[in-house]
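One chain of protein is taken out of this complex; the other chains stay put.
Let's look at subunit A:
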């Protein structure tokens, strides 16, 4: 076979360059052959070109040859010609119009295999114009006596309807009558066509709802029939057809009590009797569940469906666990109680090896958190966080914060949760959450001492997690006096000196790991500490003045304004309120307040008085 030889030669090329050389030579030969128009070997020639095209090389010069081949009377040439058309031509090319006539002729050819080529090609790359032109012919073939052609005409009609929905009218009458055919291929095509007609034009729904009893019968036949070797897949009789019928039933039963009633028993039967030990059966069950949940089913049936999903969660096959969770996610709002029953299994899936399964389990777990289960769920979520894959971490931290905020049983628990997340996954906490976290900490006034101690301790061992750094700096700035006092109820006492604190803040300022935002937080914290400490004012003053000539413009601006505070407004330093809403905005110090407010990451706050004068 000549093309095999060419394929061998191409494959033996050792480099990309060598391959390109071979391809160039071959294409030149192919081109020459095209021009010769001699009949021997034309199919092989075109086949060679198609192989070259598949490797990614340009092959547009073969388009006209496809057109010629399609017009040939020989089957072998038509076959490869049509394949070439499907690979090289698309509806956007002018050449595609040229084959419309050939297709038209071939649609009425005496050989069904040639008719088949035309149908397949039309369904694959037929443009809107071609579809409009040939639709009547397809409609005629839908009524043809030959089931081989009928089933193909049905799918060709599907393509036409997708391209020009209005043409659906043409096929509606025939589509319904196809449902009485015994051939499974025809039935399948009919169901797909009716589905398409209903989806494209809801006006068709009423008409096709009349077919519900027939569809139910078809399903019953498949489910209760004995073993049929021709259609059997792992003990299920034609699962492909079953799935499509179920899907059509879903569309017809949606929002319609009568249709839903008519299919209720059938759905219960399929749900109960289908063996799901293999994929084929699970596919049918899955479609059944989707249908039950989407139509107006009785509550008993809905519970049955959710239980099937629950069983799927325990399946050894990971694909089935994944599918189950996707479905549960869709119904977790509407059928919350039913899904809650499977919470334990869902939480177990957080430990699955597959990241997609983990992601689904995380989504579902977050959706299932409630006031009743917050403590146990949070334990699981925090455990998950420690082994969570990197791509899920920031989503997980956000979800955890949201859940904590909604259902925190106590302020202490809430603060502990926030601290745990910041300390173990602070690098993945989204920047936008920092202001909110600061807000939550600031209102938990009895816990300020505890919080600042814990954060300080975390900070001295690791300054790489930006969100942790920012929140910790803010706390140190605000509650530094509590930190320096040393004692705190729930924490082992630790001696912290002013130098220690300034050390860590300066380290953050200087570290290349610190983001500009974090450095801003650190500098502001140092500044705020000037009102709370007594022994190191000079140190602070010098840090602030150094950063007055810092390359980072924001930091520089901040430092310059703080410097001003020291120099011109020292007596007011204690009274400065870093608050964008305050009157100070109006005065000369307002630029400072503005600097605060432009730092979107930072939550503005009061500088507390040290002493009132």
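Here is the rule we use: contacts are C-beta pairs under 8 Å (C-beta built on N, C-alpha and C of every residue); 3 or more make two chains touch, one makes a residue touch a chain; residues count from 1.
The criterion applied here is as follows: contacts and distances are computed from a predicted model.
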If you had to name the missing chain as UniProt does, which of "AP complex subunit sigma", "CTLH domain-containing protein", "glutaminase" or "RPP14 protein" would it be?
-> "AP complex subunit sigma"
Touching the absent chain in the whole complex: find that residue among A:155, A:403, A:425 or A:438.
-> A:155
In the full complex, which of A:286, A:456 or A:547 touches the chain missing from this view?
-> A:286
Chain not shown: contacting residue from A:76, A:255, A:510 or A:542 = A:76
Where does subunit A touch the missing chain, residue by residue?
-> 4, 7, 11, 47, 50-51, 54-56, 74-76, 79-80, 83, 86, 90-92, 111, 113, 116, 119-120, 123-125, 148, 151-152, 155-156, 158-159, 162, 184-185, 188-189, 192, 230-231, 233, 238-241, 243, 247, 279-280, 282-283, 286-287, 290, 318-320, 322-323, 353-357
